[in-house]
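Take this structure first; my questions come after.
Up next is chain A:
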Amino acid sequence: MTRSSLLPHILLWLACLAALALSLRLGSAGIGFDALLSGQDGLLAGRAVRSLCAMAVGAALAAAGVMLQGLTGNPLADPGITGVNAGAALAAVAWAYFVPGTGGSGILLAAVAGAGGAGLALWGLAGGTAALGRDTIALRLPLAGLAIEAFCLSAAAMLILTDAGMQARYLRWISGAIPPVLRNETGPLAAIGLALAGGFLACGRLALLGLGAEQSHSLGRDPRLTVALVLGLVVVLSGAAVAIAGPIAFLGLIAPFAARGLAGPSLSRAYLCALPLGAAGLTLADTAGRVIARPGEIDAGIVVALLGGPGLILVLRSLLRRAGTA
Partner candidate 1 sequence: MRNCLPIALALVALALVALAGGRNWIGPGAIWSGLRDPDDFVIRTLRLPRVLIAVGVGAALGLAGALMQGLTRNPLATPDVIGLVQGAGLGYALALATGAALLPGAAGGAAAAMLAVALLSRGQGALAVVLYGIGVGATAMAATTVLLVRAPDAAAAQAMIWLSGSLARADLATATALWSVLGAALAAVALAAHRLSTLWLGDEVMAALGIDPRRMRWLVLALVTALTAAGTLAAGPIGFLAFTAAPLARAVTGAEPPSLLPAALMGACLLTAADLAARLIAPVAVFPTGLVVSLIGAPYLVFFLWRDRRAVSP
Partner candidate 2 sequence: MTAPLFELRGLSLTPGARAVYRDFSLTLPEGGITGIIGPNGCGKSTLLRCLAGLAPPQAGQVLFRGRPLAALAGGERARRIAFLPQDPPPQPEMTVAGLVAKGRTPWRRPFLPPSREDRRAVEAALAATGLADLRDRRMATLSGGQRQRAWLALALAQETGVILLDEPTSALDLPYQLALLRLLQDLAGAKGRSIVMVLHDLTLAGRFCDHVVGLADGQVVTAGPPANAITPEALDRLYGLRARVAPDPVFARPVVYPLE
């Protein structure tokens, strides 16, 4: 890597650090840095944990978006828009509803399985392998995602609203909220860390696949294995992110879109740019949600959606313009 290509990465990670500092400093109650540092009431630790969760979830969703978009060749393939997050959310809620008291690992596994199920359903609905490489799949994807998302979120909301205990735990979570205190997030956090590292390694294979399945094969990389590997990583990232913070949509759309703009055609570079972008983005969204609604809070998922709708329109414009000129 040359120095000029390193610069954007350094800047992005600095921005990420700045976002972290902001999120530590600003809350629904404004507290100065000196009070924070004096360790009063474990406030710093509490906010640090929350910021850590936001950064991990943001990075996970951005990475999942980059990989899903690389795999489908479709800039609209965000784990939120495609309904993968919603599937994870439904499975997690259903698990908590029907198997109460199993703890974090059960929820995590259920969320990962739900993400996988929703991904498969999406693949079938969007046209499957038959439609691959045609422009129509690009445009059918969000529609299929809308159907899956609406169904899964409605079913999940139904489970939450009919049970008082579920309401207390999951009502805010279902619209996408960073947990204020650590409950059983260590498993998902570890899963995100591992999958993020694996994702970087998988990007090389995925870039080969972008050259075409046969080309990838002749270079000694089995395309089916690549697809399975990438999909597995996406499902783990999405499932773990949902297990922590609920189904947050649009972050996996905007962060990769911006990352590709910064990094150009290289998939690995886009991946590396997307991580700090996603982490900083969600941390800032969480902070903003705490600040704009004082003394209440607006959940990070809603803040992201507020920017995500226009983000979707922006991505669509570039996509449709490309389709129009082609």
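Keep in mind how these were chosen: all candidates are chains of the complex that A comes from, given by their letters.
The criterion applied here is as follows: a residue touches a chain if its C-beta (ideal position, glycine included) is under 8 Å from a C-beta of that chain, and two chains touch if they have at least 3 such contacts; residues count from 1.
Given the structure is predicted, the values throughout are model-derived calculations rather than measurements.
With chain A as reference and 1 or 2 as options, the touching candidate in the complex turns out to be 1. Here chain A touches candidate 1 in the complex through residues 121, 124-128, 130-131, 134, 136, 139-140, 142-144, 146-148, 150-151, 153-155, 157-158, 161-162, 164, 167, 171-172, 174-175, 249-250, 292-293, 296, 298, 302-303, 305-306, 308-310, 312-313, 316-317, 320, 324, going by the rule given at the top.
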